[in-house]
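Below is a slice of the complex: some chains, not all, each in place.
Note that the chains are named A and B in the order they appear, and that numbering of residues resets to 1 at the start of each chain.
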């Protein structure tokens, strides 16, 4: 088990997030430019926000150009085969979940490496995993889907992040932590979707 | 009169902003995760935007973790007692106004300490005081309430900010400036609400 597996998962996640952004933009009937922008933002928005808040600038995608190419190619393919994508619906859902797990763990790791408070590290993980989708929804003029009553999503990130911090304190090897904690996020999300587990909402009684 | 009074006011402001965010999220029927995110953003969003634009990173709340705990506890309490909060409506309004005054002054001070142009310092103050609410409204898919016709809010920040810059030029002691200028913001806001003073709107005559 080595880090290259983690990188493969990261690539699958990037692909899935880009496709999810492109589909969302096409659903909204945005034009070609809008589709590419939303695909990029969904894929790299969470990590970009984390980098900006951390002061890690220029942000990652400006210096690690490979993800830009990847998102560009994937989005082009998604546009061409837009009416066939439902065939891959299950694979896409799986990839999206993989992306959630992997992006979360890269986010937690940035916090841990910078010796930030464990709570902040966990928050950075959840931000990296989920805020691409939040920015996508804001640009599409919707209340971010993960804030509404919904099957558990961000909660899986938080649990995976806590697991990362604990295993790191216990001195577990980093590549084992990567795989086990990203799998934790992925499994929680898969189970939550299968059994439709969601967080409670708390609304106000109107007077 | 010493700075600890200012810190107490800052804590009251943080509490009030967090509760205002949590209430706004519950009104929108967001789930538990959404409620916490909106509470955090409302409370720390203005200062975070200021830090990012200034290049003061990692942003304050990543290194001064105490506010994260405070907001977490306050939001939990706000959720539990969500249908009793109307009892504290007046206190909450007062705390919110205190938050506006205190956050504004901390923002102005950052600009002054960094020798920025006085206009920029005043702008940073208004941004710190009001943009938590702006980001809250954007995440809740509303036009930010402070941009619409409304009882004076941001204007109070601007006046308090100008007062800060002038008193600082006159060589007044910093802790006295803190208290007098934050009180200026608070009093203007209280008077404006009592007498329903609002800024004019200027709309276009349709042709």
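In this text, a contact is a pair of C-beta atoms (placed from the backbone, for glycine too) under 8 Å apart; a residue touches a chain by one contact, two chains touch by 3 or more.
Every value quoted in this text rests on a predicted model; they were computed, and no experiment measured them.
Complete-complex copy count for the single protein sequence, taken from this structure file and not limited to the 2 chains in place, is 3.
Here is the rule we go by: only the chains that are shown with their structure count from here on.
Note on chain A versus chain B: their Cα superposition corresponds to a rotation of 120 degrees, in steps of 5. Centres computed as Cα averages put chain A at a distance of 30 Å from chain B. The touching residues of chain B, when paired with chain A in their complex, are 23, 25-35, 37-38, 48, 52, 55, 57-59, 61-63, 65, 68, 79, 82-83, 86, 138-141.
By the touch criterion given at the top, residues 52-55, 114, 116-117, 119-120, 123, 134, 138, 141-144, 146-150, 153-155, 198-205, 207 of chain A touch chain B in their complex.
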